[in-house]
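To start, the structure itself, in structure tokens.
Only a single protein chain was left out; the remaining protein chains are all shown in position.
A, B and C label the chains in the order they appear, each numbered from 1.
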Amino acid sequence: MPQSFEKPAHGSGPPTLAGAGGQAVEPSAAELPVARDGFQTELTVSSPFTEFWKKFRKQKLAMAAAAFIILLLVIALIGPSIAPYRMDQPDYNNMLAGPSLQHLCGTDEFGRDIFSRILAGTRISLWVGLSSVAVGAVIGTILGLISGYYGKWVDAMIMRISDVLLAFPGILLAIGIIAILGPGLNNVIIAVAIFGIPIFARIVRSSTLALKSTVYVEAARSLGARNRRLIWKHIFPGTASTVIVYFTMRIGTAILTAASLSFLGLGAQPPTPEWGAMLSSGRDYLTQAPHVAFFPGMAIFLTVLAFNLFGDGLRDALDPKIKG
Amino acid sequence: MKKPVLEITGLQTHFFSDDEVVRAVDGVDIRIEEGQTLGLVGESGCGKSVTSLSVMGLLGDTGGKVVAGSVFFKGKDLLRLSDKEMRRLRGHEMSMIFQEPMTSLNPTLRIGEQIAEGIRLHLALDKKKARSRVLETLKAVGIPRAEGIMREYPYQLSGGMRQRVMIAMAMSCEPDLLIADEPTTALDVTIQAQILDLMRKLKEKKETAIMFITHDLGVVADMCDRVVVMYAGQVMEEADARELFANPGHPYTRGLLGSLPKLLSGQKRLGVIPGNVPVFKQVPSGCRFAGRCSYQTEKCLREVPPLLKAGDRHLARCWQTFGLAGVEAGTADKAGLQ
Amino acid sequence: MLKFIVRRLLGMIPILFVVSVLIFSFVRMIPGDPARLAAGPDASYQDIQAVRAKLGLDKPMVTQYLIYVKGLLHGNLGTSLKSGRPVTKVIGSRFMATFWLTVASMAWAFVIGLFIGVLSAVKRNKWQDYAGMFSAVSGISLPAFWLGLMLIQVFSVQLGWLPTGGFASWQSLILPSLTLGSGVAAVIARFTRSSLMEVLKEDYTRTARAKGLPPNVIVWKHALRNALVPVVTMTGLQFGFLLGGSVVVETVFSWPGLGRLLIDSVAFRDYPTIQGEMLLFALEFILINLVVDVLYALLNPQIRLE
């Protein structure tokens, strides 16, 4: 509740000694939630979301990115139904045609409509991006929490493993995983998810370490809270904002990684209109029909850009250290 | 009457965030004379720090802006100076000490360099001369083995030592005005006493005017010649230190004094002012303290009290000043005081 | 400090050992028959068996590992299955190419990344910030091969200013390092920006302003040094990644580096070469982490090396 002075809390009644709720408040600077320069925006505890939204709204780039992402999600849902052509409909009499009114983004080497394929591919690229990061984030977060909370040999072991994973060239790992599991979209997701695990583990571990020694966790511990409860109720929520930020930023990376796997012929199996695969096949026509690579490339670029800018905005809005 | 070093008139500093405006400093007048130590007292959030930052031109990107008033420093209106001109004054003719000695020093630079760079900049001394000047100032603030300290980093020093370094830094160019923003709050009690002692000595020796910002009236009694009590962006009371402690003219000042522990007074409990310092987004209709005031009347809620004479060189912003101090209802306006 | 470094270097040995076991078994888990690949596309069955025997791949896995470790202890990484040359030589000849490309990319990426990051932090939420962050984020969002091919198209084919590829002169370093560095520059710019924004809110920055220092001294001397600590970690990590070689950039610019060697070796299931490269990467990673820690201590005197 905002405590404002225009409407005194106790109206015009007789003066009382009691303040709000009868609680005595010391006139000391020490424990008040006040910025050091004596400036106080709000005395009130507004909901975290409102607070976040206020900060986020101010970032124009991030807002534009968020709008674009919403558009992408809509396309992912309804894309194929608004596409002018079937994404796998070949037309050998109209191959590699440039953009025109019939084919907004031209046609590819089989005469398929690139615009329709990009629309159909939105769902795939977003799915690959979201699900692979989700898998990586969940596993990485759990490992990071365990590692940071329990410390000692558990920590040492998890961190060494993640070091090794980080040092492992992604390409080799991807080839290995896909060779072992076989080609296909789901295995691409697994391969990309594995890249993300050590990164999330590291980030969550360091925030866990910081949170572990904070007053409120110490307090909860002294009250006899169990480890598991402590981790889930007290530490995990504290790491959540960092995880959300990295989650968003990793989506872009994941989409790019999946595209590079397709580029190396290890990605989605044809004729799946995965953007990376489309870009890769367009590479053969860079001089002759650059639009074949241009439009999927643009789709990847804009999507990754949007997720990165959105992630940047989230971080600025969620990170308590960066104040407006 | 001595010449004023600093004369603040009608200063208004507002903070702009989103669609709101917060009037952190709302029409403050303060005057500090040569060699005088003025205590600026009030709770957190009352606008005392913002006042000092406005004077120093350090509002920076806090979101605050001076929207009205003037700040004359040695005859120049600081608010009309360019950034460059302000920089020439800052750290040279006027300097500042902050509340947090632990974080106010750059952790990656050696102590010697941190003091010397200001000296080199303002006094145009070469490296060698600047160094000896640093040494001199460090000794002056009572730092033992100054030579060694110069080569050390802040983390190697205790809080008290760091605050001495801060003072040395502030005094290194012999400023005419020193603003000390709660310089002892973050320190242990024993260290506090040492630092206050040091400041008093320096003040006597260099005759520097000091604006001493604190919420601790005990420190004010110890250090200051004159006191300004601020509340919710406004000056509530202004008087010489002795007068203020003897005859507090404002219920708020009384409250503050009541919360001060007195030795041998037999007091069982410290007094408490209920509530918090309010924040204003719109101009309130009545006295800003009314909500927390136990002497509140209807008039208090309706009309803003002006600063009324409450005694010799003594002003208080209260309709009922007389009732408190036993002094005749002040008809004298502020001008009459000066 | 010296003690710290020595201890860390000694600590490397068990890690490298574990890495060697992991790699050794991992590469053999990947399906594929090096003997068949080495023997060639139309080799007869007898040829393949002969090659298998020659390469020692007919021996049990444990024996193969023991032979490998024995070689390692003598500084011998084995012989490439594909070219028959010692792996140390194969890798050695490629390392310098990757090294120079990495150094050139990191150098300009660091300078530009820092510049954009500082500009964005100082001009927060102004157009400079938006432009800086937009170009930086573009840097990580552009598929590298696309950027590379376009640079070749413009600067080599259209303008004729720079060679299309190869590792011959300093001119030939420009385009690949631009391509490789753009992503790194972006990462550095973002880190610098957020880190500097935090530091600019610190009390000691206010102290510096209270001293009357001009803004550029405050940013570059007082704030940046403190802001650099996380940036240096990130830069170190990126340096490590780049030293592993970039398959895409090396392919586009015909750069004879480690990335292409790795992809070729994987395609050929050239076990000893893959193992050798992986050991090198692990070593590089550990060394770079060490260098980063030492740099920390130099940047922030408060961190003492234990």
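The rule we apply is simple: contacts are C-beta pairs under 8 Å (C-beta built on N, C-alpha and C of every residue); 3 or more make two chains touch, one makes a residue touch a chain.
Note that contacts and distances are computed from a predicted model.
S.K.: Look at the options "Glutathione-binding protein GsiB", "Formate dehydrogenase", "Multicomponent Na+:H+ antiporter subunit C" or "Proton-translocating NADH-quinone oxidoreductase, chain L" and return the one that UniProt uses as the protein name of the missing chain.
M.R.: So the chain that does not appear here would be "Glutathione-binding protein GsiB", according to UniProt.
S.K.: Could you tell me which of the visible chains the hidden chain touches?
M.R.: Missing chain, whole complex, touching shown chains: A, C.
S.K.: Hey, which of C:Tyr68, C:Tyr204 or C:Phe253 is the one touching the hidden chain?
M.R.: Looking across C:Tyr68, C:Tyr204 or C:Phe253, the contact with the absent chain belongs to C:Phe253.
S.K.: Among A:Lys55, A:His234, A:Arg250 or A:His291, which residue is in contact with the omitted chain in the full complex?
M.R.: A:His291
S.K.: Looking at C:Thr88, C:Asn125 or C:Gln153, which makes contact with the chain not pictured?
M.R.: C:Gln153
S.K.: For chain A, which residues reach the chain that was dropped from this view?
M.R.: 88, 90, 92, 95, 98-100, 106, 109-110, 175, 178-179, 182-183, 264-266, 269-271, 280-281, 283-291, 294
S.K.: Considering the whole complex, not just the chains shown, which residues of chain C touch the missing one?
M.R.: Output for chain C: 30-33, 36-47, 50-51, 53-54, 82-85, 90, 93-94, 97, 108, 111-112, 115-116, 135, 138-139, 147, 149-160, 163-167, 178, 182, 251-254, 256-257, 260-261, 264, 266-269.
Please note the rule applied: only the chains that are shown with their structure count from here on.
S.K.: Measuring from CA centroids, which chain ends up nearest the centre of the complete protein set?
M.R.: Ranked by how close its C-alpha centre lies to the overall one, first comes A.
S.K.: Roughly how far is chain A from chain C, centre to centre by C-alpha average, rounded to an integer in Å?
M.R.: So the centroids are 25 Å from each other.
S.K.: Just the number, please: Cα centre separation of chain B and chain C in whole Å.
M.R.: 54
S.K.: Using the touch rule from the top of the page, what residues of chain A touch 2 or more other chains?
M.R.: Residues 36, 58 of chain A each touch two or more of the other chains.
S.K.: If a residue has to touch 2 or more other chains to count, which residues of chain B qualify?
M.R.: Residues 100.
S.K.: For the complex, give me every residue of chain A touching chain C.
M.R.: Chain A residues touching chain C: 36, 58-61, 160, 163-164, 166-169, 171-172, 175-176, 179-180, 252-253, 256, 259-260, 263-264, 279, 283, 286, 293, 297, 300-302, 304-305, 308-309, 312, 315-316, 319, 321-323.
S.K.: Any idea which chain B residues touch chain C in the complex?
M.R.: 56, 58, 60-61, 86-92, 95-96, 98, 100, 103-109, 117-118, 121-122, 153, 155, 166, 169
S.K.: How about chain C: which of its residues touch chain B in the complex?
M.R.: Checking each residue of chain C against chain B gives 124, 200, 202-204, 206-214, 217, 221-222, 225-226, 299-302.
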